[in-house]
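Of the protein chains in this complex, all but one are displayed in their positions.
== chain A ==
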Amino acid sequence: MRWVRNVLPPVLVGVAAIVLWELTVSLGRIAPFILPAPSAIWDELVAQRQNVWEAALASGENALIGLAAGAALGILAAMAASRFRPLTEVSIPFAAVLNALPIIALAPILNNMFESTSSIPRRLVTAIIVFFPIFVNTLRGLREVNPIHQELMHTYAASGWTFARKVRLPGALPYVFTGLRQASSLAVIAAVVAEYFGGLQTGLGSRITSAAAFTAYPRAWAFVVGACLLGLVFYLTTLVLERVAMPWRTRLIA
């Protein structure tokens, strides 16, 4: 029953929004190149499902590799920064600068640095984008240690490394996953947007631009839906991982 109460309202709102959209387009005689009806997008999605699936796989692979690399770097950098205090002061402004880098500015430059068939620039863009939320959140988690835990470990005569392994890291996990949750959706956005600037034509971003260039708007929207679903898959996977990694948290979204 609780499941129904939690799931029903958003589903109802979603269905109502789609119905309203359909009615607005068909009754308001809005031209399909301004806004296609959901039914038209759906038809296109069904017709193109194989293409959408393959494009999603290509973009998803870039997003996943970029996310994994960015996350690993972010966590390692946060561990180093929390271990050596002077490094913290240096690294935070540095990370902020990295965060202020617009992907749109970065992608064309990185594209020119590698050959046109390379997927590396997209993965790099993704890794750079996800680095910041993971680094900042992990660092905060590593630095926020319950003072009682600190004293207890002191009374147990625990070494610095034992303390890091048994208290700091597990204590920081909720923060790491907060960062990963933000990063998971960002990774898909970054990977898709990075495709707008040339290179391989296999991913969702390239498909959206080429469909739009051919004024095939329902088809472009079908790929947008694909990108949206891909982002959701990344986000939900992170939520499941969070649940598995922290069985002591009784609620899924804290």
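By our rule, a contact is a pair of C-beta atoms (placed from the backbone, for glycine too) under 8 Å apart; a residue touches a chain by one contact, two chains touch by 3 or more; residues count from 1.
Everything below uses one rule, namely that contacts and distances are computed from a predicted model.
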In UniProt, out of "NADH-quinone oxidoreductase subunit M", "Sulfonate ABC transporter ATP-binding lipoprotein", "Succinate dehydrogenase / fumarate reductase iron-sulfur subunit" or "3-phenylpropionate/cinnamic acid dioxygenase subunit beta", the chain dropped from the view is recorded as "Sulfonate ABC transporter ATP-binding lipoprotein"
The one of A:Ala105, A:Ala157 or A:Val244 in touch with the missing chain is A:Ala157
Contacting the left-out chain: of A:Leu87, A:Val167 or A:Leu200, that is A:Val167
By the document's definition of touch, the residue of A:Thr24, A:Asn112, A:Asn146 or A:Thr237 touching the omitted chain is A:Asn146
Logged for chain A, residues touching the omitted partner chain are 146, 148-149, 151-152, 154-158, 162, 166-167, 170-171, 173, 246-250
